[in-house]
Each structure stands twice: as C-alpha cells, then as structure tokens.
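The next block holds one structure in the form of structure tokens; read it before the comments.
Every protein chain except one is present and positioned as in the full complex.
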Amino acid sequence: MSTKTVEYLVTRSPELNAEGVPVHAEFPLGVEPELHAEHMLINIGPQHPATHGVLRLVLELDGETVISCTPHIGYLHSSFEKLGEYRTWNQIIPLTDRMDYLAPLIYNCAYAMAVEKLMGIEVTERCRIVRVICMELDRIFSHLLWLGTTAIDIGAFTVFLWTFQERERIYSLHEALTGARITTSATRIGGMMADLPVGWIEALRNFVETLPRTIDETETLLTNNQIWIGRNRDVGVIGPEEAINCGLSGPNLRASGVEYDIRRDRPYYDYETYDFDVVVGEHGDCYDRYLVRIEEMRQSLRILDQAIERVPEGPINVADPRVILPGKTDAMTDMESMIHHFKVVMEGVKAEPGESWFSVESSKGELGMYVVSDGGSKPVRWRVRGPSFINLSALPHMVVGRLLSDVIAVNASLDIVLGEIDR
Amino acid sequence: MGVSLPTAGSGEASFLTTRLDYVVNWARRSSLWPMPFGTACCAIEMMAAAATKFDIARFGMERMSFSPRQADLLICAGRVPYKMAPVLRRIWDQMPQPKWSVSMGACASSGGVFDVYSMVQGIDTIIPVDVYVPGCPPRPEGLIYGILMLQEKIKGESLKNPALREEDPARTGLANLPAATVDEVARPYGNSTKQNRVSGLVDTAALTRPSDREP
Partner (left out) sequence: MADETFEEAIADLESGRSKAGEQEVPAGDQADAGSHPTVAALRAEFGDAVLHHAVMAGDERVVRVSRDRAVAILRWLKDDPAQEYDFLADVTAVDWGGGRPLDLVYQLWSIPHRRALRVKVSVPLDDPVADTVSGLWKTANWLEREVWDMFGIRFRGHPDLRRILMPEGYAEGHPLRKDFPLRGRFSRAEQTRRILATPVAETYSEQELAVAEEVRSHHRGSAGSEASE
C-alpha cells in the first residue's frame, strides 16, 4: 500500500504576489494511504435555494475541494435588449424594472439619465433630488435583501425575517410613489411618472430615522459572531489588481481596497455636494464585502437625510414639449396641447442620431446604459452593462482551491441578481 | 350488518368514501409543501409572501421544500425561458403524486411582456397547471388568494377519480400540450402583432412571418 502526502490550502492572512493574486499558505497535514480518488463533477442549480436565482454552477471537486467552477447562465435570458429595439424610449422603462428587480428605481433612473444625456435634456432640480432619493432608497432596499439572503445561506434565518420586515416598509414607499411594489417604472424621459404624494417625505423620514436600529440589531447578531466570521473571513479573497482586471465593481471591488465609486469619480446629479464616505475594505474576502455593504447602507441613510432636506418646490417634469405630455386639463381644452399630446403618444419621443453611455453606481456595481439612436423613436441599440454579469465571471477566480461550502458563501457575498446577468 | 361496501373503482360515492375523501383532502390541502420554482421578480414577491407580513405558514405552507421529491406544490414564480424549460419539466416529473402547480405571474402564465425568441409562452405548454395567478408581479395577497383557490380545488377532489392523479410515464420530459395547441396558445395577439421597427427611417430588413401580423 503506497502512501502520499496530502496538502491542504489554508489561509490566515493571505499575502499578495507580484500580480496582486493572493498566495495561500500551503502546509502538509501528514500522510494518508494512497486512495485512488477521481474528481467528482457536481451540478448546483439552476433550481436551487442558495444560488440566488437560476444560476447553474458546475463544480469539479476533489473530495470537498473545488478544482474548477464554471457558472452556466442564460436560464433567465429574456432578451431585454432585443425587445428594447421594438419599444419607444418611454416604453422601455417598464422593462428596466424587471432586470434588477431588487433595486428597480436605480435601473429606472439610470436608463432615463442615459436617454436624457443622449437627447441633451436637463431635468429639473426637484427631479434630480427625487431621483437621488430613489436611487439611495433602492440601494438600501437591495442591500437589505442581500443581507437577508446571505444570512439565510450561511444559516441565520432570523436576519432574513428582520430584513424582509424592513423591506416591507420600502415596499409601502414604492407603492405610494408609483402604485407598484417592485416593478415601479417611476421615471419617464424628462422627469418622473408622477410627483411625490403628500406625506411621502414624512414617511421616508420616519423610515430613515428608524432603520439604523434594525441594522444595529442585525450587526449584533452577525458582525462579531464567530460562526459568521469563520464562514466569511479569508473566504473568497480577491486582490485589488485582479479585481480590477476581472471587472469587479461596486462593493465587491471596494472590499478589495480599490477606491472606485462612480458617485465620487464620475458624479452625476450633484453627488459631489453630498456629504458621504466611500466605504473601502481591506482584505477582499466575504467578511469585508459584508462590512462594506453594511456601512454603505449607513452612508446611504446619510445621503437620504441630506436629500430630504433639499427637495425644492417646483415642477418635477422638465417643460420640454418634445418629451413631456401637457397637463390633462390643457390637453382636453386647448387644441394645440391636444395635438402635441397626440404626437408624443403616437409617434413617441424622438431622439437625435447619436449615442450615449451613462454609468451609475448601482447597489451591485457599475451599471452602464448604452443607448444608440438613429433619429427615431426607438433605439437602434440598448445595451445594459449589468454589474452582476461581470461580478459573477470573477467567481471561479475566488473559489478554486476552497471548499464546497465556501462556494455558497462567496456566491452570496457577490450579491448577484440573475435578471441583470441574463437580461 | 348488511351494508355492502362499494368495491374499489366502482365509481360510486358512498358515505364512507366521501368521508375518506374529506379527511384526505383536508390533510392534503392544509399541509401543502411548496416547491418554490422562483426565477425572477415574482420569486421576490413569493419570498415576501413567506416572510412575516403575509406569512403563508398560516395556510400550512410552513416548510418550503427545495427538493421536488418531497414537495406537493410547484409554485412557478417568474419568467421561464426555453433554456429553463427542460429543468422545469424534469422538476415536475420528479415530484411524486399527489402534486399540483401554481403558475404565479403573467410571465409564467402566458409569457407576460416577453413575447420573444427565448421565452416560453406560458408554462402550461410544459407542465400541467392548476391555478394561474395573474399580476406582474402579483401582490403576496394575490399569491395567497391563488393558494386558497387551489385549496378549494383540492377540497373538491375525490379518490375515486383516477384521472386526477394519472400520469403517463411515457410523457416524462415531453411538453404538456400537443404542438398545434402550443402554436395556438402562443400565437401573437394584441400589441404583439404590431411589433416592428419604426425607429427613424432606417430599413432594418427584419424578417416578418405571416403570423406576426393579425389583420
């Protein structure tokens, strides 16, 4: 009977080699009898509770150690981009809700901002601040769901219930603003679908004041919990250079120590005038990604605090007859307004030939909207650079050499949403 | 005592079989174990229905079963592209009888807004469906209403009706509806018939199929 020396990959504090890739410390654990063991091929998903959607991971395992991991996607491909070519500029907005259904307002705003840039439309001050409020609110919305589902993947069920209770309050805010809980379709080219209802700001203020208590309670359950730390610390480490090269963005990139936040580096809607911190981690492991997102929620609350104070009176929609419908009273009484209403509805809003790429810091990373127009009322090309698509492509780099249960933890910490991956 | 018990399959209801039906149906409908086949936005509303505010555990669905072998109810929540269709069919085939299915949302019921090359136009082309819950997404109350409707349906079932639990093993992995019916239910209607490019004046030479336009 022959024997072999078995080596395991163990990391305490990984150092990074010259390329910025973590070097795991290896040490031999001893001798074992030579068992002929071949690798196992297992399939996780696409129907699986812990894959956060219809993601399929095919893992090659040596015992419990991952030799290779291949994500297979496309199980939710709904051809949004092709469908967008058959829809007018405003008709695409309901499609944007359904891509990242965890933060629909961010997508609504990002798309409207891209088309407004293409058309050279400046929205009103009130609209700008309301959109900042919407985006930050949905950042919290998305992070709360991430927190709940990540906790439940690691095994902490209570956190899921708490975060969903908080999310119900955001659902009520969505519903008051737009009529729908998830598929909000709140923006239009040149403004919003409707102005803020009476009392909405007070309800939002109440939410902003009471959410920190829930985040604190959740932190007491998780942050210093040895099980949580054991499952997340030094798991799924990715160094800064590799993270940039893999195209990671958002909290995933910042947890690796790269200070790239579009709100600060390429600001839009006066983000440079708001007082907030860009949250940057250090080790690039799951635990840092968790800490970064928790702190980001607090920073979003800070921005919301400031934005609520700034909401001015005034029109929510820009007074541009190319894009905005006239008021209903005018349309019903004034001939010119009626014709204008007819033209905008029947022909659709028209954009000049040209193109525009607009990046927004979404809850998951850099959301890029690329719209190309040939002068008509429908786009030639509508491309969505969904951050989760690229974040997921970095998954194999993070889990090779780790254990099977780490795959679940890393997958959860990436905060992916399949609607945006598969589009 | 002179009471003649009806033989199995005789098709006659009797006092004993209706009592048995009542008990069996009560047990089945009050402890449905759902298998959440959540794909997209409807899955989030399904999760909200399972969370504290709406709580389907009140209706006996405390335990979500992620293994189809131990599940009674397949809740298909979300859009199902063709790539996912064999997975759905296989999960359905793996569920043992008695089983029911709820098609949650517009996309699962009919394709929803996605009348496109990659989307199944209604999961009833793939698996048999008992209850359709419309909405995009349906509110959690809507899903609960659909589940209660299913519970009513189960209440009306009978053990004496073999057709209810019949499943043809030769049809595993195959579509639920015959080809002509699939084309019939999935044909374009309403606004879908007018989907063509009118952007600018560029001729994109898109292929049109005769069935794409209704007169």
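By written order: A and B. Residues from 1 in each chain.
FYI, a residue touches a chain if its C-beta (ideal position, glycine included) is under 8 Å from a C-beta of that chain, and two chains touch if they have at least 3 such contacts.
Values in this document were obtained by computation on a predicted structure and should not be read as measured data.
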| item | value |
| --- | --- |
| Which residue of A:72, A:322 or A:343 touches the chain not shown here | A:72 |
| Sole contact to the chain not displayed, among A:95, A:258 or A:286 | A:258 |
| Selected from B:24, B:57 or B:175 as touching the chain missing from the view | B:175 |
| Positions on chain B contacted by the hidden chain, ascending | 82-83, 85-86, 89, 115-118, 120-121, 125-126, 173-175, 179-180, 182-183, 186-188, 195, 197, 200-209, 212 |
| On chain A, residues whose C-beta touches the chain left out of the figure | 36, 38-41, 58, 60, 68, 70, 72-74, 77, 79, 81-83, 86, 117-118, 120, 242, 244-247, 249, 258, 260, 265-266, 352-357, 359, 366, 368, 370, 372-375, 380-381, 383, 385, 389-390, 393-394, 397, 422-423 |
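Please note the rule applied: only the chains that are shown with their structure count from here on.
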| item | value |
| --- | --- |
| Separation of mean Cα positions, chain B and chain A [Å, integer] | 30 |
| Chain B contact footprint on chain A (complex, rising order) | 46-49, 53-54, 74-79, 82-83, 85-86, 94-95, 97-98, 101-102, 145, 160-161, 164-165, 167-168, 171, 181-183, 353, 373-380, 418-419, 422 |
| Interfacial residue positions of chain B with respect to chain A in the complex | 36-41, 43-45, 47-48, 51-53, 64, 66, 78-79, 81, 83-84, 87, 91, 113-114, 116-119, 136-137, 139, 195-202 |
